[in-house]
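Every protein chain but one is kept in place in this view of the complex.
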Amino acid sequence: MDIFFQQVINGLVIGSVYALVALGYTMVYGILGIINFAHGEVVMIGAMVALSIILFLFQFDIPIFLSIALVFIGAIIFCSLLAFCIEKIAYKPLRNAPRLAPLITAIGVSILLQNIAMLIWGRQYYSFPQIFNNDTYQIFGIANITTIQIIIILISLVTMFLLFYFINKTQYGMAMRATSEDKNAAKLMGIEINNVISITFIVGASLAAVAGILIAANYGIAHYSMGFMLGLKAFTAAVLGGIGNIVGAVIGGLLLGLIESLGAGYIEKLTFGFMGSNYQDVIAFLVLVLVLVIKPNGLVGEKSSTKV
Amino acid sequence: MKSKCRNNLLFFLFVASSFFLVSCGSDNSEFDSEGRKIVYIGHAGPLTGPIAHLGKDNENGVKLAIQEANDRNISLDGQTISFKVVSVDDEGKESKTTLVAQKLVDTNVSGVIGHLNSGTTIPASKIYHDEGIPQISPSATNVNYTNQGFPAAFRVMANDKQQGSALANFAINDISANKIAVIDDRTAYGKGLADIFEDTVKGLGGIISSREFTDVTKSDFTAILTKIKGLNVDLIFYAGMDVQGGPMLKQLDNLGLNVNFLTGDGCQTLQFIELAGKSSQGVYASSPGVPLDRMPGGISFNSKYEQTFNQSIQIYGPYAYDATNTLIDAMVKANSYLPENYLPFLKNIQFKGVTGDISFDEKGDINRGSISMYQVKNNKWEYLKTLGDN
Amino acid sequence: MILKIFPSNKKLKFIHGLLLITVSLIFLPFIIEESFGRSWLRIFDYTLIYVLLALGLNIVVGFAGLLDLGYIAFFAVGAYSWAILASPQFDIHLSFLIILPISFLTAGFFGVLLGAPTLRLRGDYLAIVTLGFGEIIRIFLNNLDHPVNVTNGPVGINMIDPVMIGAFSFNNKIEIFGIQLTNLHFYYYLLVICVILVIIICQRLENSSIGRAWVAIREDEVAAEAMGINTRNVKLLAFAMGASFGGVSGAIFSSFQGFVSPESFILIESIMVLCMVVLGGMGHIYGVVLGAFILVILPEIIRSAAAPVQESIFGFVLIDPESLRMILFGLALILVMLYRPKGLWNK
Partner (left out) sequence: MSKNILKIKNLSIMFGGIVALDDVNMVTKKGTIHGLIGPNGAGKTTLFNIMTGIYKPTSGNIYLNEKEITGFTPNKIANLGIARTFQNIRLFNSMSVLENVLVGMHNSMNVNIIDIILKTRNFKKEEKLKKERAERLLEYTGLVKYTNNRASSLPYGYQRRLEIARALATSPSLLVIDEPAAGMNQKETSDLKDFLDKINSDGTSILIIEHDVKLIMNLCSFVTVLDFGKIICEGVPEMVKKNKNVIEAYLGA
């Protein structure tokens, strides 16, 4: 039984990571309707930049909290600038191009970022220093969880609520919603849609940076290729929840995480030993397909009735 | 229509110019400046990509051997020979390996040292076999490589079968484990090693409590580790690479699961210790061959290598060096650089290399390929013992 | 008199063109081999394999506008059908005349199988689901080594039979007037024939009611349905046709390579083929062929030119060819889309 609880915890941790990244995907998609394939790489850049900053700061004896703050701030700023440029260079010119064009540029950007990162930081896997103390706590004495894992879960939930508030209550949020509904109408209402889009990308990138640092810290490892698969899973999560929907992204992320860990844990029993943990991802994708076949707009995605 | 024509033209020019670019790259002349006959020795391995450093290491081994051979001014039936290395990059990818193998065939090399990993060695070996070119891999350990019935495919390193069974014996006899969980990373290497380990353990009366899997894109192993925790085993065997083994150990600790951890040469690296941090304490690992300082010619080779390339040996350098020397030795014994002539001599060669005595069995595997066991003690790999071929 | 033999000047031109193309296609391999060596002939063969793939995907993405990110799976299905039906794996050794149709049909079947659940999905949802299916197939191939061993898992299937025509194996070498013909040549001709056939089929489909129905769906699904087009069947047909061509390509790939393993069918390969289609010019058959050529040959050129060129400039290799190749590739994708969003060579 305690195994089950542990698996749930594991699932929640992975899920929260997916959720954090998925939020970035879902915001951009909500506004522009494009899959920002490069988002996963922004996460990676966030982690690598953070790593460099840490290694730099370690030369001086700065109080740990200060240096942690510096690390986060530095990574966030860098990623925001990066995302800002990506949007301006690779996506903005293609607002009215055929639907596949921005997808391909996104793939291009992703490949580009990954290989530039490879040039800057090399191919080796870096062990990511422990910026948070690595105590493990017992939950009701049946499941273990580390400080960083708790932080991950909390941050992803908090950011979700903040974003939700930001989008539904604030001026900018309203502008965002308007823009995602109908760009031209939004323009006519005097909304600077270019600013709105830039802000979307910057917020998404900041989340990516945070996610990157937390992931690297959790697994104690950072390298140039850590972004792609993660981005993919996160995007799957976003779609699962209903892409373009903030709450959906988090629900999708947590669900995907739980499916993966419980799947890996119990599939062998379920399939009478035919399938093992090697089919972890198969389960994840099958669930995705099922959900979409039953609810083509994702779990909490609102039905877009075809205007005829 | 107009743009169509333009594009046609563009495309044509593009192809033409590209071909030009390439064709100016390759040269294979008959004789060198001093009029010595040039004999090409191919080296193939990942010179770019995530394991480029290992590929370079092998390349250096080959270069060093060739250098020395040329200094010895070897002459084969009447002609003084100048050996020349043709080194190609297979990126460690199956999709590329046959292309670069073809490149070596085109520059009609007399023999090939490579490739580095089994995934690239096996597809390429077919091409060398078709052309009758002898191939010695310094580091490919998958059993299938020498099971293809290719008469000219050799390796100078113990294969996964030898390593897997050695590991199993170590697990049962030395760690005296009887409930064992096996994890492999679903690569050719991981699967090969894990399968043999599992079979041997069963043969020795041990119990495999569960067989778990991960893959090279993953960095979270909590799910499978938690499952293993529930089976309370007394040993976990992991067949995979260090970049995942390290984090895996950390997560093992976080889950409060402290059992013996045994792994193969993929993890017997410094990076593994670095990534696993203090969790790596007490981990057992195997590695084919013997540590440098226990090789017959290890120390002297090491210094030679370091002063030539002013960098330290990674892993397989000495084996590449021995493979090359073995090849050349066969040529000298046959007094010919032509494969059909020296192959018979290569088959039953007796060569004293820096890594040990080299001779091949009927399949092309090295006889008495030795496996050494190590354990992490305060952040260093400490040599435990060497197990012979069994 | 002559006018009688060649009824019209147009026809005359056509025949001349045909002859010219045929002759040049026959001699091309020797030209390549002479001027750049066999390895380039091998690269050329690989290019043709990708041309087949791109043409197949073009039916799904280009004609019917269904964004498929898991296309390489059908390539894998074809490759493994051949590998299993003609190798020591189960000691089955069928003739390619049997296997090619089988891989064609199997892949087509999978196309329908995976297409069916996605019919209601639009755009990017379709993309992620097809991507999922692609991964699922790869994972199965990578793990079907136990409990029952079908695919050897990650180790892959080795010693796959070459194409055999009667007693003649494509791996034989034969000499004609001092010119040596190797498997590279034989596969070149086989592939060229396949490519030509596929191109003809694509063109005929394009200019038929089916082709028009595909474009109609791409342009406006609702209107297409209102015109009495059974979108379900027409979409499934697109998936099936696309998949089958992928399957044939895969079958030839595995016999040519003599070895298959799941590693050759990873996601990035699907993306590559998609890039060939979009970069070349979606829905334009020759554009797609161009796309395939550029994306296969360009990297090879960079691979063999990058190091020497850099050495000649800086005296050392500044950026290792691998990264340089990928960086240029990424840049190419972005630039082409920015300046030719409809592809390099569109209609």
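Order as written gives the chain letters A, B and C; numbering starts at 1 within each chain.
Basically, a residue touches a chain if its C-beta (ideal position, glycine included) is under 8 Å from a C-beta of that chain, and two chains touch if they have at least 3 such contacts.
Owing to the predicted nature of the structure, the values given are computational and were not obtained by experimental measurement.
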Among C:I165, C:I179 or C:M227, residue touching the chain not depicted: C:M227
Please output the residues of chain C touching the missing chain, sorted low to high. 201, 204-205, 208-210, 212-213, 215-216, 219-220, 222-231, 237
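Definition applied: only the chains that are shown with their structure count from here on.
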Residues of chain B that touch at least two other chains are 49, 52, 186, 213, 215
Flagged in chain C as touching 2+ other chains are 142-143, 323
Of all residues in chain A, those that touch chain C in their complex: 29, 33, 35, 89-90, 93-94, 97-105, 107-112, 114-116, 118-119, 232, 235-236, 239, 243, 273-274, 276, 278-279, 281-282, 285-286, 288-289, 292-293, 296-298, 306, 308
Applying the document's contact rule, which stretches of chain C touch chain B when the two form their complex? 32, 35-40, 42-43, 46, 142-143, 145, 153-156, 158-159, 171, 183, 257-259, 261, 263-264, 290, 293-294, 297-298, 300-301, 303-305, 308-309, 320-323, 344-345
Within the complex, chain A is touched by chain C residues 61, 67, 117, 120-125, 127-129, 131-133, 135-136, 139-140, 142-143, 147, 222, 267, 271, 274-275, 278-279, 282, 319, 323, 326-327, 329-334, 337-338, 341-342
